[in-house]
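Some notes on the structure that comes next.
All protein chains but one are shown in place.
Coming up: chain A.
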Amino acid sequence: MKLSVWTYEGPPHVGAIRVATGMRGVHLVLHAPQGDTYADLLFTMIERRNHRPPVTYTTFQARDLGADTADLFRRSCTDAVERFQPQALMVGASCTAELIQDDPAGMAETMGFDIPVIPLELPSYQRKENFGADEAFYQITRALARPMERSDAPSCNILGPTGLGFRHRDDVAEIAALLADMGVEVNVTAPMGASPEEIAELGRAHFNVLLYPETAESAARWCEKELGQPWTRTVPIGVGATRDFISEVQALLPGAKVPSEARLRLPWYSASVDSTYLTGKRVFLFGDATHVMAMARVARDEIGFEVAGLGCYNREFARPVRALAKEYGIEALITDDYLEVEARIRDLAPELILGTQMERHIGKRLGIPCAVISAPVHVQDFPARYSPVMGFEGANVLFDTLVHPLVMGLEEHLLTMFRDDFEFHDAAGPSHHGGQAVARVETGEGPAPRAPRGISGKMKEDEVLWLDAAEAELKKIPFFVRGKARRNTESFAMERGLGEISVDTLYEAKAYYAR
């Protein structure tokens, strides 16, 4: 048993629903109790879909338990096929149905439908949402795709985008346009937008573009083995990765053209002097492995941040994430417990967090600005406007996304210079986002006298006393680094066994930690 309040991933059957909802012409029959239909609202609300997910839930109840549930399952399949007339039927079980052992797969296969029936194994007590999506797509591909003659024109498939994917809609558009620029046609995009008929045609493509390893790596590997299609290893997030991706495609298709970079603005924006202040800002990255690994490169090599820490919640990718962290000289955090993530962020005290919806809230709590770079996300991260994170336009989007939460360069400068002016005061907060403007409180006097601390009682061991002069000096440090300065100075003092912090201690600590 594991106590949990917040989960980064849903159960595996939610992954299967993401695949089914992304596709056209399939229907998923899920053996599940009434109540599990809550998952529908992820698609209709967060992703704002205008149709019900193509899922029939058997919604068995306690009174059905026993032989009845198997019957219910069969009836649900018959009804779904009759009503929705899908080209293929997927069947699976949610966590409860897994326990009652009705064997949906076996039952559906013997029902004699004249459409393909694709059974899914979704081990709810071991695996999670991403696994469910990967497994569902793999099983569909395995069931429907067959080797066939390659298209005359150079072509590829785009694999991985699903329902409820972070920016999948626009990433696909961006990468398809990039490939078109290179003279490569997209044969099939799957699962998102694909019908079973189109899955059957996967084999026509010359190679596969794997956009999201989390949701389609198994299918890509199967295609490699059974259809002889190589697949791209670089996920084109950021300028460098997009260029590498282009080279990879050119290696696979030597005739492919070099796409235009005319609309790419990140490199110049990043080089312009307004961005100088971004240099060495310490960031912490957390999310799914693919986004974290790609964004780390953008953060360090394209924006000039220092990557202070990184990690992912999907254990399946622990190894590459650890390897990457090592390259960055840091230790990866592999966990699905947000309390551990919060603790790590607190320890590292970064100036910016790049994470999921959860890290956004952690950032709010700790007063650290945050940008969202990975699922799980809420409704605001399924935007109406075009906002890919892949390809060249994606790079532009990323520059804005990563920089906006921070106080802008010139502004940061002014804030320090005119720190005592009435508008640019300390309490205004570190970010334009989230915090509400706080009016300056005019006291007219110096800091209020501090309550005397226990004179006779022993001081708590891990407590150091700030002398008033040092406290006043600390206030002169810009507020966005003050928290770090305070912590650094305190640990500096503690390590040296100093009970008090004077102005000198403050500056000694500053020199000690200078980078």
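To be clear about the criterion, a contact is a pair of C-beta atoms (placed from the backbone, for glycine too) under 8 Å apart; a residue touches a chain by one contact, two chains touch by 3 or more; residues count from 1.
Keep in mind that, in the parts below, contacts and distances are computed from a predicted model.
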item	value
Chain not present in the shown complex, as UniProt names it (candidates "Light-independent protochlorophyllide reductase subunit N", "Cytochrome bd-I ubiquinol oxidase subunit 2 apoprotein", "Phycocyanobilin lyase subunit beta" or "Sulfite dehydrogenase")	"Light-independent protochlorophyllide reductase subunit N"
Selected residue (touches chain absent from view) among A:Pro54, A:Gly238 or A:Pro259	A:Pro54
Where the missing chain touches chain A, by residue	1-7, 9-11, 13-14, 20-27, 33-42, 44-45, 48-62, 64-65, 76, 79, 83-87, 94-96, 99-100, 124-126, 128, 193, 195, 358, 361, 378
